[in-house]
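One structure is given below, represented as structure tokens, and several questions about it will come after.
A single protein chain has been omitted from the complex, and every remaining protein chain is retained in its original position.
All chains are identified by letter, namely A and B, in their written order; residue positions are counted from 1 within each chain.
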Amino acid sequence: MNELGAGTGLRRLVHEVQSLELGQSTAYEGGLLVVSEEDASTFFRDPALAEVRVGCASPGESARIINPLDAVQPCSKGPGGGGVFPGFVGAALPPGRGETHILRGAAVVAAGHLPRAQEAVIDMSGPVAALSPLAATNNIVVEFERAPDAAWEDVESALRRGVLRLAVHLADAALDAAPDAVEELPDPTAGGPDGRARVGVVTNLQTQGKFKDVFVYGRSLSGGLPTAISPNELDDGAVVSGQYGHPALKNPTYLHQTHPVVAAIRESEDMWLAALVLCPEPVEQGAKELVSAHAARLCAALGLDAAIVTKEGGGNADADVALKMDRLDELGITAVGVFAEMAGRDGAGPPLVVPPSRATAMVSAGNYDELVTLPECDRALGGERIALLDLPATDELELPVAAVYGALNPLGWGRVTCSEAA
Amino acid sequence: MILCNLVSIAQRVGAPRIVPTRGIPYPAGDPSLGPDGERAWRRELLGQALTALSTAVEEPTVFAGASE
Partner (left out) sequence: MRIAHYLNQFFAGVGGEDAADAGPELRQEPVGPGRKLAASLAPEHEVVATIFCGDDHASTHPEFAAALVEQAREAGAELLIAGPAFTSGRYGLACARVVSAAAEAGMPALAAMHPENPGVAEVQGAPIVESGATAREMRPSLERLAAAARRLADGEELTAEDGRIGAVARRNRMADLNAAQRAVALVRDRLRGGSEATEIPLPSFDQVTPAAPLADPAAALIALVTEGGLVPAGNPDRLQSARATKWVRHSLEGRDSVAAGEFESVHGGFSTQWANAEPNRILPLDVAREMEREGAIGKLHTEYFGTTGNGTTVADARRFGLEWAAELRRAHIQAAILTAT
């Protein structure tokens, strides 16, 4: 490692959370996270919010979270550590160096109604649990009521600020605990061992305005061009989600923080995680083409041998992946795209709205339209009825897998895939 | 036969006889020419279309468009 390299990496101090309960005061010990509802509510004091309730839902419980909005992994750099969630909690400066404490196995989840949010479900146990990343975390669920006459944008902002600050507060409870694991993440700019293929990740972020935007350092990439950040910045919350549509195709903040493609490249011994390029997803063809062409040039300038392209959203976002795959291919950079399919209920329809024209390597995150049945459960957080079916939230529900939060996650979290029936 | 601007798409979907045009919003026109010039250009384009229709082809074939 050269001089520049020393000190540019990130050390992750991992504190495992095995169980969760509400209690008098917030504390973390021996894998148990105790959350004080009173404590937690202070972070949500805002004129736009009338009331906030904190509940728990842990893996294996007969519980269902409906209307989940964003989910966040608790993290903190401790006093003097520089701050996380730049632009929202910490100062708007690139993070991702030094040390970060994370609570692995916990998530703060807001649940309730926001405009343009599509109804989503998470089952904490049963056959559909395995389809959602949040069924594997101990969830601190924050339900809320809008203050009378409050603008929904203000509700959303207040909620986001509250969830992020609570996430930091919970991680702060573990600062003095001996970590269960210490993970060293070198910075890609420090260069990699000779011989390994330089593989980057190109992650497209939805940029469609209110309730459909994703933030980098607290700002939207809408109307802008691609940018490269260190993948280590993701751990410190450089990317925060404000997008509440397409439940199965959603990238909550939690999955930006724990970016599965970044993790998969890191764990492969024959590849070097060389770069992370973030791009807006314009809704107009000309802008899509410009962003995609520019992203490919940026990947070439970063010396990539290969790039894995991810998206957020439905069919329109397929075009952004397809264009990037084709532009990368033209520049001699191996391109792989991650897509969810929209092949219809019987799976016989054309899988993609916009396939690439020359690049061909695609991963399927599953067919969106296939139906799943969620069994009856004991309790539900985030609401009382499923409007899609007009049924009580705890009933047995038959829904397209499109409604299961994160089931076809475009950052590659899920094991669901789609293939021809035998 | 097809008169179109996005020739590669026509080829990809197997259109046998293709004659390229000046722009998507005006497949049989060219607003940069004056009215007389444009009409003469359009006549020439249709002439190329007839040539394509009268030529044997085995696979998607792009014929010359109307001249500058």
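In the analysis below, contacts are C-beta pairs under 8 Å (C-beta built on N, C-alpha and C of every residue); 3 or more make two chains touch, one makes a residue touch a chain.
Note that the structure is predicted; figures quoted are calculated from it, not measured.
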| item | value |
| --- | --- |
| Listed residues A:M271, A:A293, A:L331 or A:L388, member touching the removed chain | A:M271 |
| Option from A:V84, A:L352 or A:A380 whose C-beta touches the chain left out | A:L352 |
| Contacting the left-out chain in the complete assembly, out of A:E99, A:E289 or A:D305 | A:D305 |
| Option touching the unshown chain, where A:A317, A:A343 or A:L399 are the choices | A:A343 |
| Touching residues on subunit A - with respect to the absent chain | 130, 197, 199, 260-261, 263-265, 268, 270-271, 305-306, 308, 334, 336, 338-339, 341, 343, 346-352, 355-356, 360-367, 370, 401, 409, 411-422 |
| Sites on subunit B contacted by the missing partner chain, in the whole complex | 1-6, 10, 12-17, 21, 24-29, 31, 38-39, 42-43, 45-47, 49-50, 53-59 |
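Going forward, only the chains that are shown with their structure count from here on.
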| item | value |
| --- | --- |
| Separation of subunit A from subunit B, taking each centre as the mean of its C-alpha atoms, in whole Å | 48 |
